[in-house]
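Every protein chain of the complex appears in place save one, which is left out.
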Amino acid sequence: MAEANARPEDQPTRRDEQPAEAGDGTAAQPAARSGDRSGARSGDRPARLEVHDVAKSFGAVAAVQGVSFPLYPGEAHALVGENGAGKSTIVKMLAGVHRPDTGTLRVDGVDVDFGGPGDAKAAGIAVIYQEPTLFPDLSVAENIAMGNQPLTKLRQLDRKAMNANAERLFRRLGVPLDPARPARGLSIADQQLVEIAKALSSEARVLIMDEPTAALSAVEVERLFSVVRSLRDEGAAIMFISHRFEEITALCERVTIMRDGKHVATELVADLSVDDMIRRMVGRDLSALFPKQDVDPGEVVLEVEGLSREGVFKDISFSVRSGEIVALAGLVGAGRSEVMQAVFGVDPYDTGTVKLHGRRLKKGSPRAAMAAGMALVPEDRRQQGLVMELSIERNVTLPRARKLARLGLLFGGSERAHAHTWTQKLQTKLGRLSDAVGTLSGGNQQKVVLAKWLATGPKLLIVDEPTRGIDVGTKAEVHRLMSSLAADGLAVVMVSSELPEVLGMADRVVVLREGRVAARLERAEATEESVMYAAMGQEVAA
Amino acid sequence: MSDRVATLRSRLTSWDSIIVVLTVLVLVVASFSVDNFGTSRNFTFMVLDLLPIILIALPMTMIIVTGEIDLSVASTLGLTSSMMGWLWNQGLSIESIIPLCIVIGAVCGVVNGFLITGLGLPSLAVTIGTLALYRGLAFVVLGDGAVADFPFDYTGWVTGTIGGGAVPNVLILIVALALIFGIVQHATPFGRSLYAIGANAQAAHFSGIRVARTKFWLYVVSGAVAGLVGVLWTLRYASARADNGAGLELAVVAAVLLGGVSIFGGKGSLPGVLAGVVLLTALQNALRLEDVSGQALNIVTGTLLVLSVLLPNVTTAVRGNWQRRKLRQAAATR
Partner (left out) sequence: MTITSTPTKAPLGNPVAQKASGLFKQRELGIVLALALLVAYTAIDNPRFLSGQSIRDNLLNTAILAVMATGQAIVVITRNIDLSVGSVLGISAFAVATLMSKNQDLPMIVALLVGLGVGAVAGLVNGVLVRYGKVPALVVTLGTLYIYRGITYSWAGGSQVNADELPRHFLTFANDSILGIPWLVLIALVVIAAGSIMMRNYRVGRELYAMGSSPAAAELAGIKVARNLLGAFVLSGALAGLAGVLYAARFGTVDAAAGTGYELNVVAAVVVGGVAVFGGSGTVWGAALGALLLTVIGSALAVLDINQFWQQAIVGALIILAICADRLVAFRIARSLRKRDAHV
């Protein structure tokens, strides 16, 4: 807390004095780093980019207040914080999307004022956003070239050079993509790779990556990191945002921690343990993250048999009993969400059966699934879980509106009471129930989704990436909640990409690979190695 | 308590409320300053003038709230009017023609609904297509002639008033339908689902709402209402013509948007829309009584339409700027 309130001018000094001996040699680039340190003090090696005491508010909400930190050339710098800590706002300021209300940005020691993303780009800042930002109708090569397309003498587009350039970048990234194909229909991972190629093509001097690895497989992450390292060695300044601490320690030398829109600390990564980082992000200690209680499983609730959908998944069978948490693990794109969406009925399937309490469910009808006692907390909160523009109240009551109506009519009172009860039960932090749900933080939004579905009184709860993109504190709450629900006899299916979550919460693990069941593991058998082995279909490199 | 106040304040400053106030203002000012505006005869005329727009606007509001649009309504009206004339010429009784015409309108809606929800085609393009198609079929059915010899019992009822007094017969129809549509839209689970669909169809689907089916039925209702209006239009002017109601679709859409419904879906209320229709009709009526060209009224309609969206945007932007400036000043003095 003291650090957060420290005057910004003091920070560089303290930051520079701290790590004299500690970190050297443990991570890459000791030379560059010692250069930074002396440089920052003597001024002969200025920061490539400096964020100086910036603040930004949206309406009455202060998203960022008094944040300062430098990015040095040849350095990979991590930015961490819980969701809602203001990281994305910082990214958007650097990208020229938002203009700081107060404070300044400096590039190579000169104050800059970005009027739009174009200005930031011109200053040599490339940004890879969390959500891919491609043009689906244009070819992959055009996507990469957009903004600085190669031109012929007549100032027309040079398509040949454009394709060649894309091909060169893909080779560098080791991606087998056809530059001439349209971006529409690319998988999320491929889209992210095109984004990366886009950033590389602009020969940026500052590369900002906002959770670029969320959709990538381990192999792709490693390849991305090697490219990023070589960029860094060529003198680019890298800012890396991630919720995965192992990636931060693998890639970054320095880390800036934010909390509630304020700057907490900027330190050498080597000086901090993961626990240190989490503690500073959250501002308190965290006890056990994954508290699944042992429950004697009851009767079979869900039976999935031979479920197939052409080109998506094939011959999926598993069952879930009451009191049990079954995890669906696997790489992104293995078909986990698709299977569960087919089970719930939002997606179709070709063959197979889904039975709930022994009764066969109608295919492709979420309504039938809900009536039978199924609930799905989907993967994508913003697009699938909630209607962002509608109020919290309307969101919570959406699947229950028919039950709440009297003589088919709704007059607000019953809805409000219902929404009040359930948001209270989940300890959702909110202003008014009539506020748009989009105004809540990520963690509280997830609680609204949970409230919305728990209110339907389900017998089977499907949660898809239940803690993605929510802060550490809420994450623990969600885990506790799932555990206690299971203890009360609910059957739970959890799709998760986070291994610790899978291993900590699940009674059984079903691993999918390329749309098929690759392994079924009991709790005792499930280890990081066994799950990854099954998910990747090969021996995991140590 | 402050909850209520804040909600109330945001409701009062919303465009729906502004439009209601504006409408009342126009009505009051016009009845004092425009000769003959307040007479019962003029009232009847006004009600008859707003009849087609207000009725078609009822389902149109729902459709636009779900984020879609139906531009074919006026052509459906034209087609049913043509069919009415043709069927009358074939010697069918008026009692069987009227329900038949409503069914024809509904069938037009079924075609729209199937193309949009069954094949997943964009409603703007589809209904521009059926706008041309239905109007074309209307001309195919009746050419450029007219059928006029409808029984006076019916034509008289449409233009008449209750007991010869001040309240037009059709007003009952308007009030009844507006009540039904208002309740369905604002106080039923179905109505709730419309807003969810309009704001985020995928999330609505994930919440068990049958998005395609809901939209399909909206188009069927929209077609049926357009068919009913085709019948009323024909009876009012005692003339079935293929070009009846041409261009009405834009007036209806304008009225709905003017009433504060977002063209992107998810926002808007029926009271606002009703006020929008009344405002437009009253203005037109008042200006006509003042001998201002009806066509010049276009300028007012268009300006109001643009303002209905522009004003809220501008106020938000100004408020934001003002807040930022305050912040900067605070920072400068620190």
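The first chain written gets the first letter, and so on, giving A and B; residue counts start at 1 in each chain.
Criterion: contacts are C-beta pairs under 8 Å (C-beta built on N, C-alpha and C of every residue); 3 or more make two chains touch, one makes a residue touch a chain.
Model, not experiment: these values are computed from the prediction.
Trainee: Consider the whole complex, including the chain that is not shown, and state which of B:Thr23, B:Ser81 or B:Thr130 touches that chain.
Mentor: B:Thr130
Trainee: Tell me where the left-out chain touches chain A, residue by residue.
Mentor: Residues 95-97, 116-122, 127, 129, 133-139, 142, 146-147, 149, 151, 155-157, 176, 178, 180-182, 184-187, 190, 310-314, 514-516 of chain A touch the chain that is not shown.
Trainee: Against the chain that's been left off, what residues of chain B make contact? List them.
Mentor: Counting only chain B, the missing chain is touched by 115, 119-122, 124-126, 128-137, 139-140, 143-144, 242, 247, 250, 253-254, 257, 263-264, 293, 295-303, 305-306, 308-310, 313-314.
Definition applied: only the chains that are shown with their structure count from here on.
Trainee: Roughly how far is chain A from chain B, centre to centre by C-alpha average, rounded to an integer in Å?
Mentor: About 44 Å separates the centre of chain A from that of chain B.
Trainee: Using the touch definition from the top, list the residues of chain B that touch chain A in their complex.
Mentor: Contact set of chain B toward chain A: 3, 6-7, 183, 187-189, 191-193, 195-196, 199-200, 202-210, 266-267, 320, 323-324, 327-328, 331.
Trainee: Where on chain A is chain B touching in the complex?
Mentor: Residues in contact with chain B: 55, 57, 59, 101-103, 346, 366-367, 369-370, 376, 378, 383-390, 394, 397-399, 401-402, 404-405, 408-411, 432, 434, 452.
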